[in-house]
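Only one structure is covered here, and it is reproduced in the block below.
With one protein chain withheld, the remaining protein chains of the complex are depicted in position.
And then chain A:
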Amino acid sequence: MVGLLRFCLWQQAQYPLAVSSVRTSRKAVLLGGAYLPPTHPLLSNWKFRNVQWMVTTTRRRRRVRESRCGTVKEEEEEDSSSTAGVMGASPIQLLLVSDLDSTMVDHTDPYHTALLRFNNLWAAEYAHNSLLVYSTGRSPHKYEELHQQVPLLTPSIGIFSVGTEILYGSSLEPDQGWVSLLDDGWDRGVALKELQRFTNLRMQDASEQRPHKISCQVDSKDAQDIMKKLSERLQDCGLKVKIVFSHGIDLDVLPQRAGKGEALAYLLQKMRSKGQIPQNTLVCGDSGNDIELFLVEGVRGVIVGNALPELVEWYKEHGKNKDKIFQATERCASGILQSLQHFSLGPHLSPRDRMGLNGIDSPILPSESRNGRPAMHGCAQREVVEFNTLFEKWINAEVPNNAETFQRLTRVIARGSTMVYPWGVEQSLVDSVSSAQPKYGIMKDNKLRTWIDCIQEQKLADEIFLVTWHSWQISAGGEKKGYFATAILRTKEGMPNGVEWVRVHETARK
């Protein structure tokens, strides 16, 4: 909301480029910060610095408690007190595990239209009860690079470096259990020495060399031969490895038990042991190193429309189990959205899809929500996403320019409500929103793209919701800005999502 109003009111704002990391009070972090809903079983039993926005309900974390006498005690504790909140004890509706390059991210589309549609749908309909997991060949370093360039959401869990690293939380805690598993039968030094005997293997960048991954490049004509020979050599050395060839050039040497599929299976097993299996698991991929994902038991899969021949071939030969695997016709994230509809996993129409030049379709009414939420649950969150989406479309001239459309924005603002803008000004919200009406289409030649990350809704009282989120925007010039946003909404009959806005506060991210 802020960025949109900013463009409307001050078109020459000068803001330093926002860094896409969430900084904890202890140390700066590499990634955009991970978000796990508080009831998540993976939050127990290891050191995890959770800096998610608001603690909604049950929260398991390490606490340092100082008694009144001043002695310090450290306790590992499960806080099972129930507070009014979003998650409660509700199960994970959907575990969505997606590859990044050419699956979630379409590198041929500089505007990332499909990804923004996905982000929009996720924030509005899934963020409160589902988990987003990225499973990528990229190292954390390369992931961070991608995150800077592309409008990616913050995942709950990151599986990096071709399934050799499982990292949680904004402090990127590695899963120690996974590390131990991979150490078995692995000796990086030995493997590297053997690799270096093969002269037609070229090493990738230093950032791609990870504790449990050695990455090279080889011409595809040599690939099969080298893989066979290398495999034999390393086996002779007593190592248990696997060798993965993908994208027609990349060759990765990993511990045998590593891999995207293995990492996912490990995670699912862990969830199972806590009695928290997701109701549905969807994996998404486009290339060779995603094959394993589709093989994990119990999952559904989508092969995106632009998948590489190596994956399509595999599907033709092995994946004929059409119940479980869907070959999308559309590219990248659009293909993922197609699969949500195909498998009936939940809502597949984002506010972006519902609002267009044909007008604004009425939202899915709370009572019709498929995920079985209580009537008002998640409505404040959806209101935030819808409002911001419509605002963006208004200034991009992507919705009809009429009073009826604009009224959707003004009618949901409570009288007397106020907003604090990140440039340090506090104003009446009614006035600010109204002043945007004449700004229809000011960005139509230079579209502004926005998205919402880490959105969380908390019920403060019967009629009061606190919604917090990270707001991002990127202009056509590529300048990316981020804000921490907070809003208080109150139930109001007759409003599109049953709530009205009372207060908004935004701060620019460091």
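Operating definition for what follows: a contact is a pair of C-beta atoms (placed from the backbone, for glycine too) under 8 Å apart; a residue touches a chain by one contact, two chains touch by 3 or more; residues count from 1.
As a convention for this text, contacts and distances are computed from a predicted model.
**Student:** Determine which name in "Large ribosomal subunit protein eL6", "Sucrose-phosphatase", "SMCR8 protein" or "Origin recognition complex subunit 5" the UniProt entry assigns to the undisplayed chain of the complex.
**Tutor:** "Sucrose-phosphatase"
**Student:** Of A:397, A:420 or A:442, which residue touches the hidden chain?
**Tutor:** Reading the full complex, the residue touching the unseen chain is A:420.
**Student:** Which listed residue, A:306, A:437 or A:486, touches the chain dropped from view?
**Tutor:** If we include the chain that is not displayed, A:486 is the one touching it.
**Student:** When the complex is taken as a whole, what residues of chain A touch the one chain not shown?
**Tutor:** So the residues of chain A touching the unseen chain are 22-26, 51, 53-55, 59, 63, 66, 68-70, 416, 418, 420-426, 460-464, 466, 468, 484, 486, 488, 490, 502-503, 505-510.
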